[in-house]
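Of the protein chains in this complex, all but one are displayed in their positions.
By written order: A, B and C. Residues from 1 in each chain.
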């Protein structure tokens, strides 16, 4: 059984494991206050050109999102997300469990638009202040849940609308590596701290055993964040495991190399699917693609490949999601294209 | 610098790392729905003689505590803990952040007593129902924050009072291995599901990279727990890492062997300290000990050893905490005893 | 300035004030444990034919909604509401502040449909359990935010879908009096406990100084509700004020008489507006109506009448909301119709 189910089906890249093995018996302080975390934080600040930013390492994406949002917002403030956004749909109400409403706006190719943000804010500015939540943060993902990416001009436009409306811009980079190495991308690492108040660099979906790196740029959002980290369950006892892993993939831009591999295999799949005459639910330049097959075909494919259902298309057709990772073997792609 | 600072200063036991390395490139379903988690859960059910229990794997202790408590209690229900309890002091209000009051009672050697529980409940039963929180759960740790352990008769007495007062009994086993292998312990693994509604088996402090194993015995507390897991940020994407690690230490009772080693080294420290004429803040049979030294002596010791301050004793003396682990070298203990 | 702004612009009906004055110097127990609350609860049980139901009196609608929802749901459970629903839009995220997601579905004339509920539940049943919130409650209002009402067949259909999908049905009756006395209504008070798990009877918008009466029919939702009441700030010290006021309007069905008056005056407005050639944003049989006027006309009307803006229609036209109450003078309606 070949898995295109997700980008966290395997363990870690060998370079990551090496870093853990090499240091296994060293004694270091806990909770991220060790030299490896400090080094990795410094590497992040340097690679992303944000020498003043606060850098925190957490275990998972849902945890990072709810911890950041709960720390940044006041009780009556809400976060705006695309209706396909991860926090809106796939985090079991974790943001609401910490007290905040997620306001959704219709996505365009998985992306949030300045117009949609303006509409949400306008609707909430009507009437007497106090009777509706106060929109205060914009949440986006790059790459998005549909595999699409933001262009520099799009991200700058979001920054502009956030500045105009007094909103924080927070970027979920669970698949930031895939976005940065996608065909058509014109964003650079240094653009994220320039345009966002905070963002996170995904590790789990890009070669780590686990780990997400939260970068807080806006000075107003930094104080006492370690309290939020502990309260949210995100302060790992053996914190150095996070620093070591991130350092391992940031060195020599291994993270981009891994993401490029994943994208390349996914794009081989997407091209092959199109060439074979099938259509797509949406065209994606990253490591998630969304082909449409007949139910009959899917029944046969499921005998050799695992993947997730995305959307019913019509009575006899469904869209599925195929995901590749740093560990995807080219022969797996060959096998899939041969099978369709 | 030799570290007696905590039991999570090093990485993982080689058997644990081997398990991760051996399976690194396998593709498995995410979120704990893989065969390694299933196998480890089965091993837990078997080793703890609770064939019907639900077994969940989480990353850390604070996360496990707040997720379980938030899932088990209704909004107005409270949890009773010793005033030294981890949830009461050292989790940055994580339980309160999910809406529940932690009612504290004075500890006796780090332990909660039936009398203290009865008193809290009696105080909350006075007056009209509804004006005070409703005590509904007892939280204890074995070993405790002070390194002490519960005897079978003590744990049975807590069960009895919980039955009488309609309380759940929840046991934080972050250091369960140390408790079960301590001199004087008469509890067996099978006693925990017999006497507790839920408990967790600590991995982080006993040879894993990370991981806690929550066992839910009480049938009423089981439904939909995976929703709570996800909402609390405790559902690890590469969930198999948890199953693999727990399976590695449960096989051949490696967890008890590791804990026995830690206890043995700590007891060598405690005996040596006493023999050298120093006194103890509290006598502990497990892997945390609490000697008292003069501030002068501590200043000198700090040049070669790292440890935590526990309590001011008088103008010129402090109690400190020395913690050992599976990775503590006997020569470290020798060196400390030579230095005092 | 004549107010059609809302149905809480004036004080209380004289019969309500009389009840308060008559008993002002009596000494009674606090927090709703007095004989007047007991009597009013008994009257409610009798008038609504639910002899076993629990009856609680609260001060306001937002308070009643969030207290009930927080008490009824587990942390990962969500409530489904129309996208126009009061809890979804106009309660400043009070439900989310207590930890629960409000899932919205497109309204049809302000109403939630069985089809919309089925769609929300189907979307949340896809994929692995635990990654999305669990829909567990349906929230509706009768009359709705758009003044429309549910027919008996519609409410029965909602009950059926709730039974099929394991959902609670909760009805916000802030304007229940208006609904029950509207032309076309075929629901009776006894239908609410028959079809709903819980509902509230609005007092604030129907002649009381303040007060909402929550009726909990489903036995599983009743235990310990007074704890929720106190925790939510809804347990009034001089609780008898609530019992006295509700008793005053329930006696001789004064509540229906007051609502009928409000409806009658609103329907005079609606008929007059139509007769004068204006159109409606939506046709409503209750005490809120939604005429469309040109901005010029509105500018002139605002000099003598106060009302709320509802919706921009086009460049030169807006829909407004006119609300009547038990205290609306027929001459106010005459004046408005003369002015248009």
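Everything that follows uses one rule, which is that a residue touches a chain if its C-beta (ideal position, glycine included) is under 8 Å from a C-beta of that chain, and two chains touch if they have at least 3 such contacts.
Computed from a predicted model, the values in this text were never measured in an experiment.
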item: Residue of A:35, A:131, A:152 or A:295 touching the missing chain in the full complex; value: A:131
item: Identified contact with the non-displayed chain, of B:118, B:131, B:257 or B:297; value: B:131
item: Which of C:37, C:97 or C:320 contacts the chain that the document leaves out; value: C:97
item: Omitted-chain contact residue, chosen from C:216, C:262 or C:327; value: C:327
item: Positions on chain C where the hidden chain makes contact; value: 1-3, 5-6, 8-12, 14, 17, 20-21, 23-30, 59-63, 66-67, 91-94, 97-98, 204-205, 209-210, 227, 230-238, 241, 306, 327
item: Sites on chain B contacted by the missing partner chain, in the whole complex; value: 75-76, 78, 89-93, 96-102, 126-127, 130-133, 308-309
item: Chain not shown, touching residues in chain A; value: 31, 33, 70-71, 74-76, 98-99, 128-131, 133-134, 224, 226-231, 235
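Everything that follows uses one rule, which is that only the chains that are shown with their structure count from here on.
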item: Computed distance of Cα centres, chain B from chain A, in Å; value: 33
item: Chain centre separation (chain B, chain C; CA means) in Å; value: 49
item: Rounded Å distance, chain A centre to chain C centre (Cα mean); value: 41
item: Numbers and ranges of chain B residues touching at least 2 other chains; value: 98, 227, 230-231, 235
